[in-house]
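One chain of protein is taken out of this complex; the other chains stay put.
Here the chain labels run A and B in written order, and each chain numbers its own residues starting at 1.
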Amino acid sequence: MANVPDDLHYSKDHEWVRVEGDIGVIGITDHAQNSLGDVVYVELPKVGDSFSAHEPFGSVESVKAVSEIFSPVGGKVTEVNEALQDEPERVNTDPYGEGWMIRVRLTNPGEVDSLLSAAEYEDFTKAEAE
Amino acid sequence: MRYIPNSPEERAEMLKTVGLDSAEQLFDSIPADLLLRRPLETPAAISEMELLSGFEEMAARNRAARRPSFLGAGAYSHYSPTVVDHLIQRSEFFTAYTPYQPEISQGTLQAIFEFQTLVCQLTGMDVANASMYDGSTALAEAVLMAERVTRRKKVITSSAVHPEYLEVVDTYVQHYGIDFHRVETDEQTGLISAAGLNALDDQTAALVVQSPNFFGCVEDLGKLAERAHAVGALLIVAVTEAISFGFLRSPGACGADIVVAEGQSFGVPLSFGGPLVGLFATRDKYARQIPGRLVGEAYDKQGRRGFVLTLATREQHIRREKATSNICTNEGLIALAATIYMETMGRSGLQEVAAQCAQKAAYAARRISELPGFSLPYAAPRFNEFVVRAPVEAKDLLARLGSEKNITGGLALSRYYDDRPGDFLVCVTETNPRAEIDALVEGLRDLTA
Partner (left out) sequence: MTQSTNITKAAPHVTQNEALIFERSQAGRKGYRLPPLDVEETPLDEIVPAALRRDDDLEGVPEVSEVDVVRHFTRISTWNYSIDLGMYPLGSCTMKYNSRLNEKAARIAGFANLHPLAPEEDAQGALQLIYELEQALSEITGLAGVSLQPAAGAHGEMTGIMIIRAFIDARDGEGASANRRVMLIPDSAHGTNPASANLAGFTVRTIRSTVEGFTDLEHLRELCAHGDVAGLMLTNPNTLGLFEKNIKEICQIVHEAGGLVYMDGANMNALVGVARPGDMGVDVIHLNLHKTFSTPHGGGGPGCGPCCCTKELEPFLPVPRVVRDNDAYRLDFDRPQSIGRVKAFFGNFGMMVRALAYIQTHGPDGLREATEAAVLNARYVAAGLVSDFDKPFDAQPMHEVVFTDKRQSRKGVHTLDIAKRLIDYGFHPMTIYFPLIVQGAMLIEPTESVGRQELDQFVSAMRSIAREALEDPETVLGAPHSTRIGRLDEAAAARKPVLRWKPKQAASAA
């Protein structure tokens, strides 16, 4: 049973965002890491890059598959989780904590309201499975 | 048909098992108007004896295969130790599939891992792939990789790179928005010109040079690496004569970022230009941008070491249109032949054969330059190839050398260039005994007396 913390916002592309003031912390969900399998490499953008919502900002690779990661919200990258270069497996073991990927300064803080809540995301993944 | 195990009778029984009355019914799903209602008009079936006899007759017309040769220019006559061809004819190597199932392909995988290691050692680079089709396509892929890595669209190339290699790169980049720009060769040295190097700027993705270049001249790669890096461009070095790795400072030691080479000199027959084998090597930091297959070390649950195709997410079968290349099949068995060659010759053999080539070429160059009317137009150091300027038309001279003296004296440069009718390219290897070199010199003397 995948973990879906209450205090986060979710996108239909299986990313999460945690709002800390005007900063958004972004990563992929437990459901996503589970489908991917063992993560072997994460390709992340540079500090200073900008994205709008639904734009791809990087990719995550397992042995046999590669998936693009889409930004759930618009923002400018302020920090990148460098630890994932050496330990990409953090995305599997702690997707909401040590597996965080980027921090962005939110272009439009209100944008998170159009994302899914934990309950809505849980329903969404259940529906996808059927 | 002896390659089809099931006899007609067995097949008739199998047809019944699947509920059919005749072989024609196997093709019921093909619309009737598409079915070929006549036998193919291809050659009639013949026995082994007849086939070999016919092929021998065809092969006998390849006169150039039978006489002493001083042809290089991208394909080289070297001696291949007997064990090379024997070992690659082991069924387990040549009838094996691509090693996607590592548990039953460790022979192939370990051999490739050794190949990758040897290519790194000879080129002086950190990581090498499992091979590309040949040197020319490896160069094209290197240019595409430089664009990916630097995100710049301009590539400066020496004109002294093999003309056919440049044509291949032109084909590959034509729809890619890459400006592949040739710069002049210095008429005196035979190397990339100073003016040419001034074309490097902060829009340049890479500088491409060949060394030894098409005219046989050895470029100063250290200096070229500095110039390229000063503008943030990569240095791509192409090598057509792989034996030169045993004699010249490695491109890696000189600062190259990508090294591509033709590996045919490593025990692979000329075979009218194919199959060959492309070597591709680069720095660790670019490993994920490298095209082609890669073999890596891996362990099973019991801690036993094995080898496996890895970083496959770069490749076409996973990343599809975003792949680093479209390559699938490479040159597996030829890479194996090259590996066996490199290991058989080994640390001392690769140096000894290279030294012999250099010495014999120096001898030939000296003797030819002493012939009345003949000169060597380029001043740069050379390895085993050099340009000769004859007092007569080179193509005609070489034709007469072939028909009257039974020697293939070299390559007339008029094949690729309109403005140098008297020039031809001579290559000397360990397979040319002194007597042949002397016969070449005497032949040239006779025909221009």
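We adopt the following convention: contacts are C-beta pairs under 8 Å (C-beta built on N, C-alpha and C of every residue); 3 or more make two chains touch, one makes a residue touch a chain.
Computed from a prediction, not measured in an experiment: that's the story for all the values here.
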For this session: Write down which of B:81, B:232, B:255 or B:421 is the residue touching the left-out chain.
Result: B:81
Problem set entry | For subunit A, the residues touching the chain missing from this view | 37-38, 40-41, 61-64, 88-89
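We adopt the following convention: only the chains that are shown with their structure count from here on.
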Exercise. Between subunit A and subunit B, what's the gap in Å when you average each chain's C-alpha atoms?
Worked result: 45
For this session: Sort out for me which residues of subunit A touch subunit B in the complex.
Result: 40-41, 61-66
For this session: Spell out the part of subunit B that touches subunit A in their complex, as residue ranges.
Result: 288, 312-313, 318-319
